[in-house]
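Missing here: one protein chain of the complex. Every other protein chain is in place.
Labels for the chains are A and B, by order of writing; each one numbers its residues from 1.
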Amino acid sequence: MDHPDQLRSGAVRSDSQPLLEVRGISCNYELERAVFDLSLTVHRGEQVCLLGPSGCGKTTVLRAIAGFHPILTGGIFINDQQVSAVGAMVPPESRRVGMVFQDHALFPHLTVRQNVAAGLSRLPEGSRGESVGEMLERMGLSHHADRFPHELSGGQQQRVALARALAPRPLLLLMDEPFSSLDQELREHMGQEVSDMLKESGTTCVMVTHDQHDAFALGDKVGVMSEGSIVQWDTPYNLYHQPSNHFVADFIGNGVFLCGEVVSPQEVSTPLGILPSDEPLIWSSQTPLEILLRPDDVVYDPAGPIQARVTSRAFQGAQLLYTLRTLEGIKLLALFPSHANFEIGDDVRVRLDVDHLVVFEHDTPLD
Amino acid sequence: MRSGCRRCRLVALLLVVWLMGLTGSRAVGAQEEVNVYSYRNPQLLEPLFAAFTAQSGIKINSVFISKGMLERLQSEAENSPADLIFTADIGRLTDMKAAGLTQPVDSEAISNNIPAQFRDPQGHWFGLTSRARIIVTAKDRVPVGAVTRYEDLADPKWRGAICTRSGKHPYMTALIASMIAHQGHEESRKWLMGLKRNLARKPQGNDRAQVKAISQGECDIAIINHYYMALMLSDPEQLAWANSVNVIFPNQSDRGTHMNVSGMALTRHAPHRDAAVRLMAFLASDEGQKRYVDDNGEYPVTPGIPWNDLQGSWGSFKQDTISLTAVADQRAAAIRLADEVRYDH
Partner (left out) sequence: MIMATLVSPTVGAAVKLRRLNRLNRWTVGAVFAALLVFIPIGSVLFLSLGDSGDVWPHLIGTALPEYVGTTLLLLLGVGVSVFLTGVTTAWLVTMCRFPGRRIFEWLLLFPLAIPAYVMAYAYTDLLEYAGPVQSSLRALFGWQSARDYFFPPVRSLGGAIMFMGLVLYPYVYLLARSAFLEQSVSVLEVSRVLGKGPWQTFKTVSFPAARPAIVVGVSLALMETLNDYGTVDFFAVYTLTAGLIDVWLGMGSLAGGAQIASSMLVFVILLIFLERMSRRHQKVYQQASSRFKTLPTYSLKGWPSALAFGLCALPVIAGFVVPVLVLGQLSIVYFDRSWTPEFKSYALNSLTLSAGAALVTLLVALFIAYARRLRGGRVLRVATRAASLGYAVPGAVLAVGILIPFAIFDNALDALMRDWFGVSSGLLLSGTVAAVTFAYVVRFLAVAVGQVESSLEKISPSVDMAARTLGFRAGQTLIRYHLPLIRAGLLTAVMVVFVDCMKELPATLLLRPFNFETLATYVYRFASDEMLGEAALGSLTIVAVGLLPVAFLSRMISRSRQLYPSPSTGDA
């Protein structure tokens, strides 16, 4: 993994100009404001992801980029060319974007080959066949070229959809929950496969999803969306380890929040003891705080200071995810190696081992 | 302003040309022809038209319109292609005149053949045939002489014995209207109420169906137009129906049998006026009148035209000579009366 700081600065791509720029757009969805003053920039060859719960407006943003949804403020630029303005837009068919959908949206009356050729109608016959052949080859679909979509498995349909979208060589690929109709195993597999393929081909891509695993598998950068705005735009690593607010911390990964308060610029007091901070705290003493504890921050230690009882457990292969309840009644999530095996009702001792303290000012009620 | 919009003119011209092509619209100023809007069933008029065309070379285009003819003429206004209107009763002729859709015809050939009582005083319409509203009774169930007047039909002794068509059909309306014209509103109301009480069944079907009902024993007495007898006698399947009834020309001892007319009128904006008047003259001529008598069994309006055998066998009878306009004036009242006594329900 790249060093987080390096990615965050964007230094690796300083040479490239932005391919997609979304500048302060707002959109309505069925008469209600769905997107508020949203901006984002995607550089050539970058794969980004908009992640958020359903109804957060992420699909509306995608549709606006594709040209299916008008914007009420701001502008959208592809390749420095304005494609959406207030009250005017370039129609989707002239934008050179490719799109992949949750339901794949394959044309059911056309064969795989015809589907992939659909976007190439302007090419002469010969080179069209060549492009299609190449694309099928690369997607491993050559054997299925003359089948109809309903004769294919979900993963194959997914590949056809991707091939169809990429065949006309779009400037930008947009994917709307592309993996959510696949089952869990296929989904992880396809996520990796698609990511590799896009990276290899240098395709610029924007994906929206509600699934963080999909997002992390594909996104160089991920924008977490909530109620029509991007609340954090960052690398997957930072989203997990340095969430910028309570919502992101809660939405990404597992974890619990502890209440606490500032005791000194380097220390926070919690019901489970004093925790040191690696960075100086900006708040004055006695400011009420929330502290995020990830399951890997809670370490099994027979000699640890905290005693807790196992209330549930979930086997995850090499590790076990335990839900614990301390004597004080505080809920904790903990990830132990499999060999430290406890049953529900067992008492265990743990300690907190927090590398990087994630704290927020306590302004929202806790779960 | 008038010369201003050259483009508008071009657009209008193109529109017209396009629509003409699209609708296959009639070319302006074609061959000699007459256009006819008719309330009468086409099978009744076609033989007469064919005879006229054979004689004159004038083509006749016709369309049978049972509802909305007045509205069609009205909205088409001065561009209407229609030259002549044919109707099967007096009411629709006076309606057309009242709506200003007709024009007077002053032709000696026509007025010499059609007596004054059968035409509009100003020449807006002409009766072509007259038809008697007769009573028929079951030969085997109603003694001869038991019914002699329309008024007799309200007699309670005929409870459940009478069949008629809808009380709002123009033929019935004219009969009721003539009753109002003669007897006044109150008397007519009592009469119609009595008649309604005597009905064997809810009014339905046309006049032919009433005779059929008598022959099958469903009722004993019916009111019909006389020429239906001729039509049925010429149909092998219906001969038996006609033979099961006696024909009565009512009210011979007083005002006479109620008569209605079928007629024609020249439309106000008739584009083929001359040809149309020739057709009118043909229908009013002895030859036309004779065909009406022979083909349709109607009574001629021209005096002196020989009757057909059936009419001859019935003999001459006293016709109600009240002016047709006076009857037509009571039509609205007649329809209301039918509603008031719930004649059809």
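Simple rule for what comes next: contacts are C-beta pairs under 8 Å (C-beta built on N, C-alpha and C of every residue); 3 or more make two chains touch, one makes a residue touch a chain.
From a predicted model like this one, the values you see are computed outputs, not experimental measurements.
Participant: In the complete complex, the chain left out here touches which of the visible ones?
Facilitator: When the entire complex is considered, the left-out chain reaches A, B.
Participant: List the residues of subunit B that touch the chain left out of this view.
Facilitator: Subunit B touches the missing chain through residues 2, 9, 12-13, 15-16, 19-20, 22-26, 28, 35-36, 41-43, 61-69, 71-72, 75-81, 95, 160, 166, 168, 173, 200-206, 208-209, 212-213, 215-219, 237, 332, 335-336, 339-340, 342, 344-345.
Participant: Extract the touching residues of subunit A with respect to the undisplayed chain.
Facilitator: For subunit A, the residues touching the absent chain are 44-45, 63, 66-68, 70, 78-79, 81-83, 85, 87-99, 101-109, 118-119, 121-122, 134, 148-154, 157, 161, 164-166, 168-171, 174, 176, 181, 200-204.
Here is the rule we use: only the chains that are shown with their structure count from here on.
Participant: Report, in whole Å, the distance between the mean C-alpha point of subunit A and the mean C-alpha point of subunit B.
Facilitator: About 85 Å, centre to centre.
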